[in-house]
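Accompanying notes for the structure given below.
For this view, one protein chain was removed and the others were kept in their places.
Presenting chain A:
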Amino acid sequence: MAIIGDALRQAFMQKHEYESLREEDRAWGKLQRPLLMAFMAAVCLVFLICTIISLNIVFPRNVANRPFCSDRRLQPLSVDVNGGDPDLFPGAFYLTDQETVDYYWMVVFIPSMIIFSVTVVYLIAGIIVAYSAPTRHGCLKVVENNYCASKRGGVRCLSILNAVFAVVFGLLALFLGSSLLTLGSSCSVPLFWCYEVASWGLVTLYGGTAFFLRRKAAVILDEGDFGGRNMGLEMLEAGDLEVTPEVERRVNEGFRTWMGSSLLSSDEEDDPDNYQEVPHLTLNENANDWTWDGMWLACGANSNFIADLPQNLISTLPGRTMAAYEYDDAVVGYDESSATHRQSAGEPPAQDLGYDPNFVPDSVKSFVVHLYRHIREKNVYEIHQMYETSFQTLSERLFKDTPWPSVDAVANYVDNDHVFCLLYREMWFRHLYARLSPTLKQRIDSWDNYCSLFQVVLHGVVNMQLPNQWLWDMVDEFVYQFQSFCQYRAKMKNKTEQEIALLRQYDQAWNVYGVLNYLEALVEKSMINQILENEKEGLEQFTATDGYDYNGGSNVLKVLGYFSMVGLLRVHCLLGDYHSGLKCLLPIDISQQGVYTIVIGSHITTIYHFGFANLMLRRYVDAIREFNKILLYIYKTKQYHQKSPQYEQILKKNEQMYALLAICLSLCPQVKLVEETVNSQLREKYGEKMIRMQRYDDEAFAIYDELFSYACPKFITPSPPSFEEPLVNYNQDAYRLQLKLFLYEVKQQQLLSGVRTFLKVYSTISLGKLANYMEVDEPTLRTILMTYKHKTHAVDSDGKIISNADVDFYIDDDMIVVVESKPTKQYGDYFLRQIAKLEGVINDMDRIKLE
């Protein structure tokens, strides 16, 4: 009874105190269900008693003495009233008890009972469903072939039925009950009361059931069997997305629009022309018409293997067939346990059920249907929401460690749309790569999918608008999967015979030429260089519209081409070809905002690789400047990305870039290029290491080694292994080479920090004296000084010599004259800012005067 005490206490609490209670502490919530059940039982009992009494009156043991009819006090009164005012009831006549009872039995009781016996099924089902919510109960089946159920979901339908019956019984109670009173027999009053009480009891039961079904169960359960046709509440409720009325309204509208075209006339499409006219080409067809102005694309050769795929899959690949059997087993396992699964619909499918690629949860149906619709309608905002939030939430909830349903299983829900299926598969593989480890076959299939997708885009047949985030992710993932494949392939030691056979067979998959040519083709075909040039002259808009096309065109090719330049930079960095990488990025002016800065992932990737390439090219100042900018940017904005799926990645790249910045600053101490916040972060992270890096002993090399290894890209060896030679792992080769060459460079600059220290404290010093201090002979000192000059004067991309030196000098005969480059203050910028500020103040003052 403590709970009742709690409930009472909480009933008299302050409102805010009550709200601060945790959900499970609220006693009322716990009390609610037993109280409701008790109330319902009481109503049922009353109903039962009334029915029994009325039956007793109708069929008494002694006809002369019907129970409750012997009250003489009422009888004369009613007779008097009726008799005393006969004009009111001109045709009235008075019935005997027997006639009254017969009337009651034939006209009132039997019809009411028939209605009740028909509807009681829905009442009981409704009560049980409401009681067992949020778990789904089998009783919902009673409405499954109803029209309203198929449209609105079973629970809602049940609730509506119960509400209707409540109204019916209410009307019966009003009209039939009042007709009893007019009979004026001694039995009419007790029969009236019995009937009224019983009927209103039923109204209460039906009404209450309807109410609770509507309030509780429908929300949770209605993405059940008819989820594909409902409002997608599952998807919207998930995660941190709030269902505001606004969202609900939009979804409802969307649902209606979609319902209009698809459910009611599913075989007709209203607007087929505003979407992509996709030729349903099979890949081998593509191979033939793939001509690219003398451009070599891997798909030419590649498509042969793609064309061969189906036969190979069936005939030569035992691995695949075995996998298919496993899937079949999984299906059986699922069917067996589907009954229990049904009980708990709305819960994620239990992991131990095994993964059935053909089982499509309702939320996924809803997801693909809506995503498909938004893509068709070019609703970039909604696509972005679904792509960024819903996809992640669903992955988190339903597909934590299984893949999404196969594309074949969802294709039905999206009219088997070719391009949508390619996009879906692209996401499918991305999810697979992120959460599971892909098999070789899956890697090859993913390559295949990217080929098809890019070919469709390159043929210029898509007419959709996709969010920049998605397009960036495509390019990013494409390069990542290439990198991942190279790493995977290079680990030859523990490959099975089967894997090696596959690798030999599909030697075009993730071929480096293919990857580079696809990216290059996207850049070329999109004419992005031309677009960016035109933009500079004001002939065209690209950056201003964030790459989107507001004139009904598609942004896909353009933006893919744009991001492909970043993709090329990254691939070249992975290969160790820094010069070519930077050349690929040239069309993008990274000193300014651009489309690449809109997507945080692309912004970071661009600057990271730009900085790294410049570090390797010894253009330290460029690297420091850009690292400083992006690190400051991340520092200021990272809080906004906390919920982003890329947050981890952002933080990791942030740390790596601090490490690279530490390397740059150790080789080229230009601290004044670094913002104070970034500098303090850097000191915090690497301050002590940077001091030790200045020493140029073995320990210093170890730190350079450590920081470089931590922060460098995952270098790849692009060439396939030679299958004839003994199988060895060569995945570390590329990294080791780059590290070795980098440390070589560090070694060449070994003595420079010593010189720098001395130069800083002298304005002039003779060669002999300095040689003496540094404990070297004079010719050696001359070489050291020349090295200093050479290493601090980099050649920029135009072939011009740029000084990176913080301390400079020149030699006049044998005198060293030191020139410390003074920190030049940017007065201009300062004045500009102050002018703007002053103007603001004056404006404010003017406004005050006016008031």
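Rule of thumb we're sticking to: contacts are C-beta pairs under 8 Å (C-beta built on N, C-alpha and C of every residue); 3 or more make two chains touch, one makes a residue touch a chain; residues count from 1.
Heads up, the rule we're going with is that contacts and distances are computed from a predicted model.
Chemist: The chain that is not shown, which UniProt protein name from "serine C-palmitoyltransferase", "Calcineurin subunit B-like isoform X4", "Exosome component 7" or "Eukaryotic translation initiation factor 3 subunit K" does it carry?
Modeler: The UniProt record for the chain left out of view names it "Eukaryotic translation initiation factor 3 subunit K".
Chemist: Which is it among A:Y513, A:F701 or A:Y773 that touches the chain not included here?
Modeler: Answering carefully, the residue with contact to the hidden chain is A:Y513.
Chemist: Among A:S580, A:S753 or A:S766, which one is in touch with the chain left out?
Modeler: A:S580
Chemist: List the chain A residues touching the unshown chain?
Modeler: Per the touch rule, chain A residues meeting the hidden chain are 291-292, 294-297, 300, 512-513, 516-517, 520, 575-580, 583, 616-618, 717-719, 722, 733, 736-738, 740-741, 744-745, 748, 779, 782-787, 789-791, 793-795, 799, 801, 803, 808, 810-814, 819, 821, 824-829, 832, 835-836, 839.
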